[in-house]
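In what follows, a single structure is set out as structure tokens and then discussed.
Omission of a single protein chain aside, the complex is shown with its protein chains in their original locations.
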Amino acid sequence: MMISVDRDEEGRLKDGKNVLEVQNVTKEFGSLVALNNVSIWIEEGKITGLIGPNGAGKTTLFNVITGQFRADKGKVFFRGKDITKLKPYQIARRGIGRTWQVIRIFPNMTVLENLMTAANLRERNAGEKALELLELAGLVAEKDSYAGELSTGQQKFLELVRILMFDADVMLLDEVAAGINPTEQLAALELIHNLCDQKGKTFFIVEHDMDVIMGHCDKVICLNFGEKIAEGTPKEVQNNEKVIRVYFGA
Amino acid sequence: MELLIIALVEGILLGSVYGLGAMGLSLIFGIMRIINLVHGEFLMLGAFTCFWLWFLLGMNPIGATFVAMLVIAALAAFLYKVAIFRVVGKFPLLSRVLTFGLAIFLWNFSEFAFGSTFRSVNYPTGSIGFLGSYLSVNKIICFVVALIIAGVLFASLKWTRIGKALRAASQNPRVALISGINIHRIRLLSYAMGGALAGIAGGLIAIQWAIYPSIGQILILKCFAMVALGGLGSLPGALLGGVFLGIAESVGTMYWGATIAGVIAPLTVIAVFIFRPQGLWGVVERVD
Partner (left out) sequence: MNKSDKLRLAEKFKTDKRLWLYAIAVIVVALLIALPRIVSPYLCSVVFLMFIYIAYAEAWNIMTGFTGYINFGFSVFAGIGGYASAILIIDHGIWWPVGWLLGGVFASIGALILGSFMLRLRGSYFAIGMLCLLLAAPVLATTEYLIPLTHGGYGFQFVQPVSDLTMYYSAFFISAATVFVAYKIITSSFGAKLLAIREDEEGAGSIGINTTKEKISAFAISGFFAGLAASVFFAFQNYIDPSSAFSAWYNSLPIIMVLLGGIGTLWGPVVGAVIMTFVEEFFWSVLPETYFMACGAVIVLLVLLLPGGIITWFKSRGILPRTRAI
């Protein structure tokens, strides 16, 4: 793998090309240290994977980035600006969208309404934009169904395109491929790649399925007990001793 | 200074009785996660049960208070079996509106049945001199009864099997469910116990004050204030909150008059909720 010249000694992109940077973040819940001095950086237009066993702090890291939790120590930067202390809605409006481990659409609202919730009030063609996004997700026929009536896979697509409704550039997806059938998984991954390649969107995904991680990510980060234990290309991480020990107990 | 001490003592005597009612509200909230908006009517009906037993049968008011406890506990159990159990753990709007409707029903039932005149139990026990003023023995007897009841309640929660089950259910309903505790019986029991506490507190109130059907509306407000002060779901907190509110009201009445003292309870609730939602002593409780 080519390493371009404008990186510092830690491999960090210089000149603010990292769209998202987490610097030395620590988050504690009582005596439990969920994140311990974690630093990561996400490159724009790339797919970064986040792996680690249950309880490693993956979702906590997402929650700190999107403002659901406030970091006890450390900072989060988005496009070079400190967003550590912003509220979740402010962070979303800056351009960071997320999905949740347990799907969080609004079940008693129609599919179209689900998208409209994320529309900017001043936007004139919100309706058209919503329909375009539904086409992208293959949900046009379901636009007036209640979101709670959709299949799990469709709900995941809905949750995904809802982020696009407010033009998020960085998307944090928590287990996007879990609990859906293989066909839908492929479609979801294709959609992610398309958004990445054609629209320059950045993805940061938590995933348990190693095939997804190895086959689709540009970079992989591994957490264990709240600490970053490995980082690099999928190959590098796959062959990392610490990662092997965590995953295979060897 | 002496006036202040008298107000403090009066507040503590009053607060212990209030606290019993608030403990019932807190117990129900802790276990079922619903705000029992009928609680004020339980207190009012407890007071009327005590009054009628004394008035019609000539019972000793303290004895009547214990009968009121049983009557209101039975009423609460009945309401739970008929209606409340259907909304526990569901969309919170339902339980709030259901208990609200029950409160309106019971309040106006009492208006209809008893009329809105003021009534009071005549229980002459005399008074004792205290710092140049007088304290009625009634209040002291009520205080002692309240303390005994609170003591029995704490002891049984701490040492009996069923008490331990109640505490487990209060801390985490889901864990209690999988560890083999019959959650429906626990809920029924807690609701009936909440009713019992309200029945006793109501009886003790009837011994000290004039009572009337709409008193429930005022009493539930005081209960909210105490529970807010002590932290939703905390029993010792509710009792301490009761003493705190009793003192605040009796000192407030002394300095600013009864009208202003009447808004102490509601404004306390709002202030505590906004600035210290976990109560003055309580731990953080997640609601909904």
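Labels A and B are assigned to the chains in the order they are written; within every chain, residues are numbered from 1.
Quick note on the criterion: a contact is a pair of C-beta atoms (placed from the backbone, for glycine too) under 8 Å apart; a residue touches a chain by one contact, two chains touch by 3 or more.
Just so we're clear, the structure is a prediction, and the values are computed from it rather than from any experiment.
Of A:119, A:178 or A:244, it is A:119 that touches the chain left out of the display.
By the touch criterion stated above, the residues of chain A touching the omitted chain are 66, 68, 87-89, 92-93, 97-98, 100, 104, 106-109, 113-114, 116-119, 121, 126, 144-146, 149, 162-163, 165-166. What chain B contributes to its contact with the hidden chain is residues 29, 35, 37, 83, 86-87, 91-94, 96-98, 100-109, 111-112, 217-218, 221, 224-225, 228, 232, 259-260, 262-263, 265-267, 269-270, 273-274, 277, 287-288.
By definition in this document, only the chains that are shown with their structure count from here on.
Centre-to-centre separation between chain A and chain B, using Cα means, comes to 49 Å.
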